[in-house]
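All protein chains but one are shown at their positions in the complex.
Showing subunit A:
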Amino acid sequence: MSSQDIPEENLPSEQGDAHDGAVATTADPFADPGLPPHEHRVQDIDERAAKRSERVIAFLFLLSMLATVGFIASYVALPVDKIIYVYPIGHVSALNFSLGLTLGVALFCIGAGAVHWARTLMSDVEVADDRHPISAEPEVKAKVLADFKAGAEESAFGRRKLIRNTMFGALALVPLSGVVLLRDLGPLPGTKLRHTRWSAGKLLINQNTNQPLRPEDISVGSLTFAVPEGMKEDDHDFQQEVAKAALMIVRIQPENIKDKKELDWSADGIVAYSKICTHVGCPISLYEQQTHHVLCPCHQSTFDLSDGGRVIFGPAGHALPQLRIKVNEKGYLEALGDFAEPVGPSFWERG
């Protein structure tokens, strides 16, 4: 809206009078006194102050230019791997630090200059603009409705129902092609989530040493991670296989194992449990030696490894699956089969 549309009484020159008049003539003590008179800033009346503002703004813009030069200079001069010590941040990349600060100053000074300009030198006279109702006038609405009616009648949309219904049918069906095309985003789940790489006779390989584990490698109070024999980090499917097969092994005095099945599935007090939390699948990695509790660091589900991997705290819904193991004739730990139940988070088909 241009300034011509502003009501007369809101122009600054009129405001002083309106201000005094409104109070005197009204009976309502809370009546709107109208816009307060404009108060001049020091820059409006003192040309020296205005000049000072001008110099400040120009200085800020100049500083911005210098900072941009600094930015380019540091880009050219500083090696990308130079580390410097900056108090109190610590050791940082010299290039990142100088580029960021010079860029920050270059940008900030443009902003500060513009805002200072607007606040001190541009007019700060408040003006009022009228609002208009958002909804249309009744005549406009009547015209639109009439137009729509005419258009709808001309199309015979309501009269020829066969056309309408078949069109709806066609429009409803055509997106199905798009849905069908999404089918090849991935395979069907099948029983993929039920099986892991473990099977009868597979040795337990220590993840740190890549050597088969013997019972004597595992001492009471330690937590050992293992994968099935034959898995290599170079395998193309290593990530999704290790996401299911990861195993943690602890040793518990057999008399401290409370669960009978757990004792049956252990070997010399060595028990092997899935490392993948049954909540949403984080790898469990915190072990409390005295109590044989393990804690998932993501959501703090806590399982008791001396009692069938039972959940004792947190949001997990069921016990950790245990892997049945034995010591084979060569003295190595080996699996007696796959996990008896799916590992990791629950899903609808799990049962």
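In this section, contacts are C-beta pairs under 8 Å (C-beta built on N, C-alpha and C of every residue); 3 or more make two chains touch, one makes a residue touch a chain; residues count from 1.
What we mean here is this: contacts and distances are computed from a predicted model.
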{"item": "Missing subunit (named according to UniProt) among the choices \"ABC transporter ATP-binding protein\", \"Photoactive yellow protein\", \"Cytochrome bc1 complex cytochrome b subunit\" or \"Cu2+-exporting ATPase\"", "value": "\"Cytochrome bc1 complex cytochrome b subunit\""}
{"item": "Selected residue (touches chain absent from view) among A:34, A:228, A:308 or A:321", "value": "A:34"}
{"item": "Contact set of subunit A toward the excluded chain (per top definition)", "value": "1-3, 10, 22-23, 27-36, 75, 80-81, 86, 89, 92-93, 95-101, 103-115, 117-119, 122-131, 133-134, 182, 185-189, 192-193, 207, 225, 227, 233-234, 236, 238-240, 242-244, 246, 275-276, 279-283, 285-286, 297-301, 311, 313-318, 344-351"}
